[in-house]
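Note that this complex is displayed minus one protein chain, with the remaining chains in position.
By written order: A and B. Residues from 1 in each chain.
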Amino acid sequence: MYRYDEFDERFVRERVAQFRGQVERRVDGSLSEDEFKPLRLKNGLYLQLHAYMLRIAVPYGTLNSRQLRQLARIAETYDKGYGHFTTRQNLQFNWPKLKDVPDILDLLADVEMHCIQTSGNCIRNVTSDQFAGVAKDEVEDPRPTAELLRQWSSLHPEFVWLPRKFKIAVTGAEHDRAAIKVHDIGLKLKRNAAGDVGYEVIVGGGLGRTPMIGKVIREFLPKDELLAYLEAVMRVYNSDGRRDNKYKARVKILVHETGEDEFRALVEAEYAKLDGPTINAPADEVERIAAYFAPPAYDALPETSETLAKARADDAELDRFVAQNGFAHKVPGYIALTVALKEIGAVPGDMSAAQMRAFADIAERYSFDEFRVTHSQNLVLPHVKQDDVPAVYAALKAAGLASANAGLITDIIACPGLDYCALATAKSIPIAQSIAHAFADPARQRAIGPLPIKISGCINACGHHHVGAIGILGLEKGGRENYQITVGGDASEHAALGERLGPGIDAEDVPGAIEAIVDTYLAEKEGEESFIETVRRTGAEPFKAGFATFIESRAATASEAAE
Amino acid sequence: MTLITKTGAADDRFTRFDTLEDALATDEPVLIPLAFAPAYVEQRPGAEFGISVPGSAAIEDVAPHLETAALVAVEFPSFADGRGFSLARKIVREGFAGTLRASGPLIADQFLDALACGFTEVELPETMANRQPAQQWLSAKETMSDHYQSGYGTEPSILQKRLAARKGASV
Partner (left out) sequence: MAKDHRAGSKVRGDKLPAILMASHLLEGDTVFLTDGDWTRDPSAAKIAHDAETAEAMEVEGKAAAAANLVIDPYLVPVELTDAGLPVARHFRDAMRQKGPSVHKDMGKQAEFQPLG
């Protein structure tokens, strides 16, 4: 993985000192709260309901054990002993004090980490495929691109005061695990007919209150032209994006209102005026970065491990874990393992300091000292020897990290919601917990199969509810929390937005409604169809009908109870 | 208004005028809205003048005046409105070599970026200058020694410096 050189090191150290100065100037009144707020946000610091919240960048979701141990230390020294992994592969601490933040940033810099641009109206932390460098369907590893973009976007002199936040995701694989179609810019590494590697450039996707699927603005951008082309896109957005209404300020609205073709023409016109070679990264530099992502020193191993096969035959639990959480590795004898931070009843994405330390040991010993954060708020051990899986499983289990539910109905994404978030209109985490309890039986979860549920506590959609196979949106209605349910959302290469099933319901009815939706699926399912495949074939109608029946039965019970 | 340049607070040689008549009535360098520029140049050929343009202006409207104007003041309605930074880049790209001024309630923390985008000075309303005196601007300018983006500022970017270091090492 990438390591800082002296330039990166100094850059991050100086950024910490800069922030320390900004805090001092806030406290002495040089900066008003209105001025300080965007500055603290650009350094990942929010003010939430109970405390500040610090969002730490995990560039393209890659971490090592030393970094995780440092995060554990920060959690214990400056927070309440835990951290929260987010849907954008970052980590949040929920209880830091403003006066401590500069010291926390220093500790992060010690392990080559920072909070630069994890919030605010600027280019945010670049995300990527959690199976980068592992997946068999990869044209090229997306991480060197993501690292180049991390550097290029950091404190960009022109693009730190954009109309609104700006999120970039990169994938190098056919199967899209980075949700590139719902990002402001999505980049897909591909080969053209001549066999050259370049990017498909997608602009204008996003969720929030006006969800949109991005448009392909460039079918093929030669790889070495990336930075100049992105400069053109960003300049058009910075100049023309709406600033009169923050709900219409994202680039998706600009693309939508300008029209896809006109927007493309604007970008190409700006691009034509640029002197590419003075902007693009020198080829040497691209190679230098890429070299950090060279494959680790894998052993030459047979395709499958007899040790693992035997252990699976002996231990049904281990067998289910590998079947559910294993991901095929491109190198023979290796496997990637998803570690779901989704124990039944746990807070999705939360990890205690003790778990961080235990996990750091596991990654160091068994996965070339590397792990990944996924946008489903889980972790991945990317390069585990199949022979080692039984030992890894035992260690995970001891740390309470062995839930065998990756991708199943209890592997729920939930935003912080009203338990923490100052913008929330309803709780989100307790809904995830109640659904997980209702479907706790492992056999039943497996019978239902893959079913991503995504929950947001307000219209901002941090929990990606629009692209959940089942999406849940918490709103406030008449002074109460109220939940709208959608089905059919998809964040993959088949990107689709969910369709609403009916009126909003009370929190205590949500698990029942999910049961009704699952029953409809099981009744409609043909062959081996997954939930989302069934919805794609049947449309939302049968689900609406099942949902309506559920609502009626609830109304009937309620009126009986009232009598 | 307070003027801040790379070396600290400076005197403003230009006087702002809201009407053409007033601008024509003085011999001092004037700062006038873009729309008056053609009439001003016609009646005062060769006189030193500056134009004031909103950050939202299209470069096509500004470009025709860049040869005659000695100063362009890009107006920022708020420090958080970054359009002026892109406009500055476009103005510099047109070959403008005069004084490029960022005018409005900017904060010291933006000084480095403003300079890197091609601005040469910042004109602050008094209320801001009182809270953030010139000294804060000068120290803000020193906070970061390097930037990653090639083509910004006068110094080579980090990417270019790395390359140069490696080339130097291999010779």
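One rule holds in what follows: a residue touches a chain if its C-beta (ideal position, glycine included) is under 8 Å from a C-beta of that chain, and two chains touch if they have at least 3 such contacts.
Only a predicted model underlies this, so the values are computations on that prediction, with no experimental measurement involved.
Peer 1: Among the chains in view, which touch the chain not shown?
Peer 2: A
Peer 1: Quick one: which of A:47, A:197, A:290 or A:497 touches the chain that's been left out?
Peer 2: Of these options, the touching residue for the absent chain is A:47.
Peer 1: Touching the absent chain in the whole complex: find that residue among A:21, A:59 or A:96.
Peer 2: A:96
Peer 1: Touching the absent chain in the whole complex: find that residue among A:173, A:381, A:418 or A:436.
Peer 2: Hidden-chain contact among the options goes to A:418.
Peer 1: Footprint of the hidden chain on subunit A, which residues?
Peer 2: Counting only subunit A, the missing chain is touched by 26-29, 33, 47, 49-52, 80, 95-99, 246, 347, 418-420, 422-425, 427, 429-430, 433, 476, 479-481.
Just so it is clear, only the chains that are shown with their structure count from here on.
Peer 1: Calculate how many whole Å lie between the centre of subunit A and the centre of subunit B, each centre taken as the average of the chain's C-alpha atoms.
Peer 2: Taking the average C-alpha coordinate of subunit A and of subunit B, the gap between them is 39 Å.
Peer 1: For subunit A, which residues count as touching subunit B in their complex?
Peer 2: Counting only subunit A, the residues touching subunit B are 5, 7-8, 10-11, 14-15, 17-18, 21-22, 25, 29-32, 35, 38-39, 121, 151-152, 154-163, 227, 235, 238-239, 243, 273, 275, 278-282, 284-285, 288.
Peer 1: Taking the complex as given, what residues does subunit B use to touch subunit A?
Peer 2: Within the complex, subunit B contacts subunit A at residues 56, 79-83, 85-87, 89, 93, 107-110, 112-113, 116-117, 131-132, 136, 139-140, 143-153, 158-163, 166.
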